[in-house]
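A single protein chain has been omitted from the complex, and every remaining protein chain is retained in its original position.
Here is subunit A:
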Amino acid sequence: LQVSSGLQDLSLRDRGGRRRDFHDLGVNTRQAMVHVQESKTGFSGKVIKLTTNHFRLTSRPQWALYQYHVGYSPEMEARRLRSALLFQHEETIGKTHAFDGAVLFLPKKLDNKVTELFSRTRNGEDVKITVTLTNELPPTSPTCLQFYNIIFRRLLKMLNLQQIGRNYYNPSDPVSIPNHRLMVWLGFTSSILQYEENIMLCADVSHKVLRGETVLDTMHSLHSQVGEERFRDTCAKELIGLIVLTKYNNRTYRIDDIDWDNNPQGTFRKSDGSEMSFVEYYKKQYNIEISDWMQPVLISQMKRRRGNIQGSVALIPELCSLTGLTDKMRSDFNMMKDLAIHTRLPPEQRQRELGRLLNYIQKDDNVQKELRNWGLSFDYKSVSFTGRVVQGEKILQSGSMFDYNPQFADWTKETRGVPLIRAVPMDSWLLIFTRRNHDVANTLLQSLSKVTPSMGIRMNKPNMIEVDDRTEAYLRVLQQRITPDTNIVVCILSSFRKDKYDAIKKYLCTDCPIPSQCVLARTLSKPQTIMTVATKIALQMNCKMGGELWSVEIPLKQVMIVGIDCYHDTVAGKQSIAGFVASLNQGMTRWFSRCVVQSRGQELVDGIKACLQTALRNWSKWNRCLPSRIFVYRDGVGDGQLNTLVNYEVPQFLDCLKSIGTDYSPKLTVIVVKKRVGARFFAEVGGGLRNPPPGTVVDTVVTRPEWYDFFVVSQTVKNGCVAPTHYNVVYDTSQLKPDHIQRLTYKLCHMYYNWSGVIRVPAPCQYAHKLAFLVGQSIHREPNMMLSDRLYYL
């Protein structure tokens, strides 16, 4: 499968690191599942005509790639010299070739299996080159696929697109958003893979947000915003983890640290051993004059795994431009709104932009020539096929049954004023607010007392406490006023201060395990929306205390559903957190939640095993038996990590089940959930393209033959294109039909209580995500187990 190190260089490289197998090629999980050998397709639902962003790769009949080994006698060390010597024989080898110093790929077969060539070096040394055919690669071989991807990236480069990270962008026609000093480049993601029946190119429009200012500019404006005292901390918070481009090369670097004790006059050791100052170096190497000699220096760690060298690079803020968005920018509503206009393309426009790329490819002579030389071509019309739209679920709530409008996939209206399945009374609760928010607190209280009766929530008057707007004041009140009877604590915060929020959550999730609800005063300040807000808060609080809102029909009995998602603390780079959520009852209305906090380098799987054990214990406590079926929905698996998951995590699950008892052997299904996929589907409606309706299932054509996988579009979006979620069943002893797994998955997307509608992933995954996020962002250690039977993290 490995092409060889040199050719990998040609392809995509991780920053200074090893190329990863992003497409999880060669992980063949379907062959072990006998019941889907013949067919992995479902049957229920209405047929819908779809198109996609996949394009068939067509190559000439009997196309093959010929792989040769190239040997030198005497041995030649330098790679560039090796190529130079080999290509003295272009008349034999041909103009089209890819060579990495040892392995040569040609689109043609040389006359003999072994070809001997003779070259002479500049110092008159005669060299014998032996070119030996080692492999004839059929178009579907993994090496060949990898090769297609390399060739395609070459084409994008030939089209003068700029590589940033993994994708290519068009710099000549940027959209600028001057209000926020942002620039958006339109680009493309591409991957060529073997799909169900054909090798196809999956291409999608991608947007790169770039900033028209240097890191130094950003530092200056931060300085003027926060002042000297908090300057360094703020810089670290804002800048560490961001990706920068430099003025002088085409690389991207991640800011890992800021060295405040250094400046451009500082020196570094060059590869030849001499010392040189940054000022001098940039002047000499790139003719760049650094104007600010007092700025600090940015540090970027190089992840070079070859030889295990952990080097770091120093960068000058003035010479670096920022890319992407910071969390702060993401939370800026106006900025995101302005950006969305340019990045959220509706289906037709998205396909049009994609068409433009294909047009460039078709029109460019050089690109066409390169393709022709390799004997490759593309079908410029995207693939059409059919999917199925499965029926919407009936929402069950306290004896009533509701249908929802499938177009909106939302039942807020339908269930308004209907009693909840289980309403937890608020007999004793605290409402904490600052002096300024006294009125707001009263408004909230009044609105809550209006909306709770119809839900069936009994609510007593709270203990209303006024505090100073300081973190310590909040904490002191919590310490003094919480009693063993307290059901929930509601805090009205006057502004969003993360440290205050974190402190409250940390205290109430660990030291003093009580459900809590924080509300921003601003959210409650608009009279026209207060009832809607109060309704949402009432439902949310109810869930946090262990209440149940609605349910859908689950035909399987004795089943436990598990959701797992991970949160990686990218800023501190220190820990990973896995959220683990498992169902406790038949209606999937109650969940057991735990999480694993892992420092860098440790495998998450050990902690997950322990979670599964406690989850099973709890399930048996609730149901007086052990589940006979277990479904694990595993989210948070990165590109290229599938192999690890299949080979390490799944066996650990099985081990764990074995350890419960010798006579216990439940059926286990492990499904990898992936939200970030390149595939997009469009419904053909009256000659135009629309987003496919929620419930659309795709399990043919664009799925992978070696997997038991399918796509579900479960949610709706207001603008832009809906992204399907990819489900890959990597292990399955359930013997269930694919149709049943698909239906179960879609049902679970209805069960997330923070949203009265269908979401993108099964509810346990979203719960696990919420939990891991709260712990990773605010709590940083495992919450108190007392809370584990409630959705306290919603």
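Methods note: a residue touches a chain if its C-beta (ideal position, glycine included) is under 8 Å from a C-beta of that chain, and two chains touch if they have at least 3 such contacts; residues count from 1.
Note that contacts and distances are computed from a predicted model.
Missing chain, UniProt protein name, picked from "Tubulin epsilon chain", "Succinate dehydrogenase cytochrome b560 subunit, mitochondrial", "Small RNA 2'-O-methyltransferase" or "Origin recognition complex subunit 3": "Small RNA 2'-O-methyltransferase". Among A:L81, A:L117, A:L133 or A:V226, the one in contact with the hidden chain is A:L81. Across A:R60, A:K128, A:K157 or A:R230, the single residue that touches the chain missing here is A:K157. For the options A:E196, A:E280, A:D332 or A:D639, the residue in contact with the chain missing from this view is A:D332.
Only one residue in the set A:S44, A:T246 or A:T614 touches the chain that does not appear here, and it is A:T246. Among A:G212, A:G324, A:P419 or A:G456, only A:G212 touches the chain left out of the display. Hidden from this view is one chain, which touches subunit A at 78, 80-81, 84, 87, 90, 95, 120-125, 157, 160, 162, 164, 169, 171-172, 174, 176, 178-179, 181, 183, 185, 210-212, 214, 245-250, 272, 285-288, 321, 331-334, 337, 522-523, 526.
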